[in-house]
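Yeah, one chain of the complex is gone here, protein chain that is, but the others are all in their spots.
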Amino acid sequence: MAIRVGENNYGKQRVRILQVARHPDRHEIKELTLGIRLEGDFESAHTKGDNRKVLPTDTMKNTVYALAKLYPIKSPEDFCVLLADHFLSRNLQVSRARIEAAETLWTRFAVAGKPHPFTFTGSSNEKRTAALSATREEKTLQAGIEGLVVLKTTESAFENFLKDEYTTLKEDRNRILATSIRANWLYREPAVEFDSTWHAVRQTLLEVFAGHDSESLQHTLYEMGEGVLLKFAGIREIRLSLPNKHYNLIDMSAFNMENPKEIFLPTDEPHGLIEATVRND
Amino acid sequence: MAIRVGENNYGKQRVRILQVARHPDRHEIKELTLGIRLEGDFESAHTKGDNRKVLPTDTMKNTVYALAKLYPIKSPEDFCVLLADHFLSRNLQVSRARIEAAETLWTRFAVAGKPHPFTFTGSSNEKRTAALSATREEKTLQAGIEGLVVLKTTESAFENFLKDEYTTLKEDRNRILATSIRANWLYREPAVEFDSTWHAVRQTLLEVFAGHDSESLQHTLYEMGEGVLLKFAGIREIRLSLPNKHYNLIDMSAFNMENPKEIFLPTDEPHGLIEATVRND
Amino acid sequence: MAIRVGENNYGKQRVRILQVARHPDRHEIKELTLGIRLEGDFESAHTKGDNRKVLPTDTMKNTVYALAKLYPIKSPEDFCVLLADHFLSRNLQVSRARIEAAETLWTRFAVAGKPHPFTFTGSSNEKRTAALSATREEKTLQAGIEGLVVLKTTESAFENFLKDEYTTLKEDRNRILATSIRANWLYREPAVEFDSTWHAVRQTLLEVFAGHDSESLQHTLYEMGEGVLLKFAGIREIRLSLPNKHYNLIDMSAFNMENPKEIFLPTDEPHGLIEATVRND
Partner (left out) sequence: MAIRVGENNYGKQRVRILQVARHPDRHEIKELTLGIRLEGDFESAHTKGDNRKVLPTDTMKNTVYALAKLYPIKSPEDFCVLLADHFLSRNLQVSRARIEAAETLWTRFAVAGKPHPFTFTGSSNEKRTAALSATREEKTLQAGIEGLVVLKTTESAFENFLKDEYTTLKEDRNRILATSIRANWLYREPAVEFDSTWHAVRQTLLEVFAGHDSESLQHTLYEMGEGVLLKFAGIREIRLSLPNKHYNLIDMSAFNMENPKEIFLPTDEPHGLIEATVRND
């Protein structure tokens, strides 16, 4: 028997920055939270405590600050590429860099319909995300969304499902459907208009959710994925992870009241979870 | 010495409901999380384990469900009043009911600018709140906001402050100002157009924040409060609790780079906290 | 009508420190999170943006660091007093200082029963707390506990309660009782052996919870409070805030199974909440 190090990586998580671009007529802001993981020739660091090839995670943090100063952040996707190229080109001991970015979404405030030059609101849980896995030979870049919460009050059913002795769920032709969309999609080519595509994918996901007559959350997930792939030829595949945020109809029969789909109990747990990748080969 | 029960209350927290109104042309939804606290003649429950005057907290939860079924929820404020009246009118042992409501804010989804009849998005952390303290003689009703995050990139300073031997903060004529607004305001009269007033107060708070040339968060807080009181004569006072969400300018001198107010470090802790009530007597 | 500033305070929240005492035979650690709020003559800061009396919250943070360096932290209570005295003695514009401390609890690790000199484990959510409200004339000091979770599987009942048309809860002679204890107690005199008293109060609360035959959480709360007051003459009053963390018996009749108090559903929401002060006058 021989004990040895297997897959390993190290890096810095939750590196935060706000970049301000001070244009004459308006300011632009970009807030990102970054995660960096490096893989490579780090066996002796583990087994011998030899740090000579270990770039400190504190330096990774400083590198984020410096690159954000040197270059305007066009998009989370572009900034991930910038960071990966930096670490790979200067560190021969690194074989793979994985960079994740989550953008905190700020909305320009408007007074009487007029955009304010330097004030923003930002109460949303939704994040725009990017994830890059890069070696010196190839890059896999994913764009994504997290925490986009959506609910519809009709055109959702769940019927004709499999039953066994522990099944108590009633068939339902008209239920509430709610989820928090987590989506990640893979671009065929690295050169994409990341910003406009991201917004268009987001809108497509929402429009399919709204317009689709759902037989299940699985059914809705597939239609959302298919909708994106039909519209964006440059996207090879999309992975959707959709919690079923159950809004359960409250049974009021115990106090002699009917409840014809009016009052529902929002619940956090337990919750269903439907996950699938939809591909366009 | 004599041991006895002092101030006490009991109730149910985190009672959640979604009310759906199914109009022919569109559905409306209202999602609330409620807290109920009752005060009254409950000494024997504490000291003797005598439950005869104790309405179960489970019944309070059911009461929320039933009243939501019986009455359309016009506003969080109105629903608080409905609940307090219910408990006070039927429970002589109860001397005071305190009801809190937090509304989860849903936005109607739009396709090509057209409002969708039954689909909503809801990723915001912001809550619309109401808090009522009611006896059989009088009611104190507060409306409010929680988690309204706002940031401005200029027209904010902090200068000429008091210094002692532990002061290292530099004077700053042009800093980022960011906060998460928590506001509670007290109406003079119970009969107010709660919905339209809430939206107008919210917009006023944001407009003052954006338009005001800030000398400190204290200064901004007061102007926000004054702005609301000047505009809404029916509001007697407003309390604002404003965390100073520091965005610290990153010092890049160690790697020979200047940072002329471009790259900032968003931080969660430690944070300043400024709280004040502004009154209109 | 005249608009003016009412009650107000400002300060720094979530100021964190770890103090290490390096004794020859063993190290001791103390980790605190502090909140500081000052009240006083700050009207012109609000209304005029005049900061000349405003000690920056950043300086308050530095003061915590400096005082922790200058003095060994005997207890959270003592450190609150130290901080309040510091701010009150040097800032005539301050009329009241309110200091809150929450101690992160670390446990010395033991190898084969032998205490390790410098390794600690610390996975607990429980906090030891202290809260001081101080003027130049008087101090009100409270010690406390937060997040002490406890559960008993028997000797808990809830029966003979008030019923109305919305009551569906069944009487229960033998239920699970679980709560997360939040307690704050007030000392008559400032000179108390804070550490040993804190541990003894904590143990008393748990022993009463365990040993008491409960007719309701109200009943248990009172006995816990009374138990502390009977044992510690130096404590004038204790306030307990006890969420009823419901473990609901799961009804398995739909799949023809009985469940004689064996399988329960742990729930977070909704939850009961029982709050009372017990006094010894």
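Quick notes on this one:
Every chain is named by a letter (A, B and C) in the order it is written, and numbering of its residues begins at 1.
In the analysis below, a contact is a pair of C-beta atoms (placed from the backbone, for glycine too) under 8 Å apart; a residue touches a chain by one contact, two chains touch by 3 or more.
Since the structure is predicted, the reported quantities are computational estimates derived from the model, not experimental observations.
Shown chains touched by the hidden chain across the complete assembly: A, B, C. Across A:204, A:218 or A:259, the single residue that touches the chain missing here is A:218. Contact with the chain that does not appear here is found for just one residue of A:54, A:105, A:200 or A:265, A:54.
Although one chain is not drawn, its touching partners on chain A can still be listed: residues 1-16, 35, 37, 42, 45-59, 61-63, 65-66, 90-91, 158-164, 166-169, 214-216, 218-219, 221-222, 225-226, 229-230, 233, 237, 243-244, 268-281.
On the side of chain C, the interface with the absent chain consists of residues 16-22, 27, 29, 31, 62, 65-66, 68-70, 104, 106, 109, 111, 116, 118-126, 147-155, 176, 180, 206-207, 209-211, 247, 250, 252, 254-255, 257, 259, 261-267, using the contact rule stated above.
Hidden from this view is one chain, which touches chain B at 165-166, 168, 254-256, 268-269.
Keep this in mind: only the chains that are shown with their structure count from here on.
Chain centres computed from CA atoms place A at the largest separation from chain B.
Centroid to centroid, with C-alpha atoms defining each point, chain A and chain C lie 37 Å apart. One inter-chain figure worth recording: chain A and chain B are separated by 29 Å, centre to centre, where each centre is the mean of the chain's CA atoms. The distance from the centre of chain B to the centre of chain C, each centre being the mean of the chain's C-alpha atoms, comes to 24 Å.
The multi-chain contact residues of chain C, meaning those touching 2 or more other chains, are 166, 168, 268-269.
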